[in-house]
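What you see is the complex with one protein chain gone and the rest in place.
We just call them A and B in the order they show up, numbering each chain from 1.
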Amino acid sequence: MNVLLRNIVKVYEQFPALEIEEWSIKSGALWGLIGPNGAGKSTLSKIIGRLEAATAGEISYDGNPYTTQLQKEMTVVFQKPYLLRTTVWENIAYPLKIRGYGTKEIKNAVEDILYQMEIGPIMHQKSWTLSGGEAQKVALARALVFKPRLLILDEPTANIDPAAVAVMEKMIRRANEEAQITVLMVTHSLQQAKRLCKEVAFMHRGKIVEAGPTEQILYHPSSALTKKFVQGELLID
Amino acid sequence: MIGVNQVSQMWLGLKQALNLLFSLDQEVYKIIMLSLSVSLTATFISSIIGAPLGIFIGIKNFPFKRILVRLLYTMMSIPPVIAGLVVFLIISRKGPFGYLGLVYTPAAMIIAQSCLITPIIMGIVYNGTKERGSLIKALGKTLGASSGQAMLLLIRELRTNILSAVVTGYGRAVSEVGAVMIVGGNIKGHTRVMTTTIAMLQSMGDYSTAIAIGIVLLGISFLINSILYHFQQGA
């Protein structure tokens, strides 16, 4: 899905938290959104995912303004996912059920993703008995199972075990490469951005300072601020 | 000496409670059934009104919300006698709805109990929704739920909370005496329920039968709480 942002402004109590002049996410891209804490990464991802409204500006999706119909084709995975108070299986089946899939289709799709994400053994467990890594994997499986065209991830691998991180990164890459899902991922880890993202955007104080291919931004940044950040001197602003 | 006497009253009450239950005394069963049906109906009405409103206040932001919530909390602890008195004044012969002839009927008791427990159910559901409601709503949106589906999702996710609100409301209704005494009048065979019977027996000095009915009431509460506990374990 192509996403184009123009003149996005978000104001919190008269204090501008976000000012994006123009930013384009091309269909099939895998973007990383990096920057110090408080730069506005989460807010921007929520605005693109329509969970928050911008104070001003416009976002077009595939050249068209947002419609509620579009909501079914994009999704957001949070840093602390909310799992439904039922089994893992029911959590993953839920988006398919509300889309009116048949029992057999649901069974196939859920089983497939359970297998790919290596969470088959816990499929009958209740959601509140899961570890942090398991819960995060279930949340990602639930987002991928209905094959959205735009996947927004807000630090999905923060504070979870390395094995779970590896599986999740594998799944995100596969979704992007095999299913052509456009991905926008907020991350605090430069290593993760290097491993996973084709392009990254560096944010600072509500603005995108520079954006481009991962290699270029992380190794040859043109802005002094970006340089400071990638050298690890600007973690908290 | 006095203390011993009171304790023996309680023993007598316990024995009498068993006798009452197993003797198939028509009058006692009528009292128990009326208690249950009046309070169940009131709980049903209050849940239909209170639960959706509680969810609504929990997930929506609107002007004067904080004042409304404070008001709601106050209403949760309204003394039953006051609720009863207000309902009485409205439905009594000289009140605005006197022409309906509701006073001293089970319907009047249902109205009074509903007034009493609707805020309780609303308040508990609001509290549960306040914590998780917006999260659940956001999740519904990210997974592509329509607004109707999101509402269903909310209710399903908050079911334990709603259930405990309903049971709390029911418990309050069935154990309440002030309001039903005023609007029901404790008329034998018409509006006499367990709590008004206990109050009456106490005033007549028949402590052991009062305790016996009290034990029956306690038994019913125990049953209801066991059911709730069972559900909370399952969800």
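Simple rule for what comes next: a residue touches a chain if its C-beta (ideal position, glycine included) is under 8 Å from a C-beta of that chain, and two chains touch if they have at least 3 such contacts.
As a convention for this text, contacts and distances are computed from a predicted model.
Of "Tungstate transport system substrate-binding protein", "4Fe-4S dicluster domain-containing protein", "Malonyl-S-ACP:biotin-protein carboxyltransferase MADC" or "phosphoenolpyruvate--glycerone phosphotransferase", only "Tungstate transport system substrate-binding protein" is the UniProt protein name of the chain excluded from the display. For the chain that is not shown, the touched chains among those present are B, taking the whole complex. Contact with the undisplayed chain is limited, among B:Met33, B:Leu100 or B:Met204, to B:Met204.
Touching the missing chain, out of B:Leu18, B:Ile48, B:Leu68 or B:Ile187, is residue B:Ile187. Hidden from this view is one chain, which touches chain B at 1-3, 5-6, 92-93, 103-104, 181, 185-190, 192, 196-197, 200, 202-206.
Quick note on the criterion: only the chains that are shown with their structure count from here on.
Those residues of chain B lying in contact with chain A across their complex are 132, 135-136, 138-139, 141-146, 149, 153, 156-157, 160, 235.
Remark: chain A residues 49-51, 71-73, 75-77, 82, 84-85, 94-95, 98-99, 142-143, 146 touch chain B in the complex.
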